[in-house]
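What you see is the complex with one protein chain gone and the rest in place.
Moving on to chain A:
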Amino acid sequence: MAFAPSGPEASFFEVLDQHRASLLATLRRGGGEPAGGGTRLASSSEVLASIENIIQDVITSLARNEAPAFTIDNRSSWENIKFEDSVGLHMISHCTTRKIKSDSPKSVKNFALILKILSTIYKLVQSNTYATKRDIYYTDSQLFGNQTVVDNIINDISCMLKVPRRSLHILSTSKGLIAGNLRYIEEDGTKVNCTCATAVPVSSNIQGIRNLITDAKFLLIVEKDATFQRLLDDNFCNKMSPCIMVTPTSVFYHLKLKGKGVPDLNTRLLVKKLWDTFHIPVFSLVDADPHGIEIMCIYKYGSMAMSFEAHNLTVPAIRWLGLLPSDIKRLNIPKSTLIPMTKRDQMKLDSILKRPYVTCQPFWRKEMEIMGDSKMKAEIQALTFLSSDYLSRVYLPNKLKFGGWI
């Protein structure tokens, strides 16, 4: 058998190249990348000074015999979030706040935990070392109670100091995997090559990555690890080379219901970095269900919880490649492979349809309406009923070649 060159011929990517050109033109018309708002990278001395200012305020309150309190932006309130097409969901400049008081039974523990984590961050920044949120939780798991408490406080501190989490020397626990045409060097000098047969874990220090090199024609975000692994097994990266694919969830986290497919911060940062650096088209491959659509929206427009860092995380240029609800009918996917939507699914779908960004995505809205009308959902795995390698051999190549994205 003659050796088959990896990747399709150049004409395969014509539509993709046009799409990329269109994206670049849009960027140029929009005046380039929007200026980063909300959080900005801060130096170590700035972070230390900010924390010291907070401590001084606390002590000054006590000296006046007043109970000290922290004023925190209400990150998770829709009234504090606005939508911009070029950015996605981000916090308004003068948002409502809440007080974390030291003299209230409801909040004194939270007040103390904020100080505790501030002191941890202070030490990390001072010593120029890093820790993950999980590491911080385990410094006193009994005190914190659960990881969510730590995560929320870290986000609150990031919002309060107006610096991104990485400036606090707190790294996210990376859960994602990446594969394809990409090379880079980590901050510690480690050379990473994503073109190997097995995927590479997403770096914990995206900010420190340098010397990014890629020829990729597109970046594919895959919701589920199972699908990602299947594509790896089918040698998709080589067949569609040059390309990159990333999944936010490794097998371990995929097994957990909570956080299933939900993008972690580092994966989002990496996708953003690749977009900012190379402006390669980014596509999402998610299940045709409300959860999958929501994951896609997080990449594209951001989440409420992280809206204060939207400028550093969102990629509004992302397109929905599949699985589209309209594909189900078009491809005659057997009804036996479909799953009835639950009440929760319906509520989530209704909630997404009400979000501000859906109004500027009429095709997405239409797809969601098809889903809602049919009251059925489908996983990507449904395509295997057509043939075991239908996804990598037929579906994706056709979509990419003929512009089957919205």
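Rule of thumb we're sticking to: contacts are C-beta pairs under 8 Å (C-beta built on N, C-alpha and C of every residue); 3 or more make two chains touch, one makes a residue touch a chain; residues count from 1.
We take it that contacts and distances are computed from a predicted model.
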{"item": "Which of \"Necdin\", \"BOS complex subunit TMEM147\", \"BBS12 protein\" or \"Type 2 DNA topoisomerase 6 subunit B-like isoform X4\" matches, in UniProt, the chain that is not displayed", "value": "\"Type 2 DNA topoisomerase 6 subunit B-like isoform X4\""}
{"item": "Hidden-chain contact residue, picked from the options A:S107, A:S204 or A:Q346", "value": "A:S107"}
{"item": "Residues in chain A touching the chain absent from view", "value": "48-49, 51-52, 55-56, 58-60, 62-63, 65-68, 72, 100, 102-116, 118-119, 122-123, 126, 143, 145-146, 148-149, 152-153, 156"}
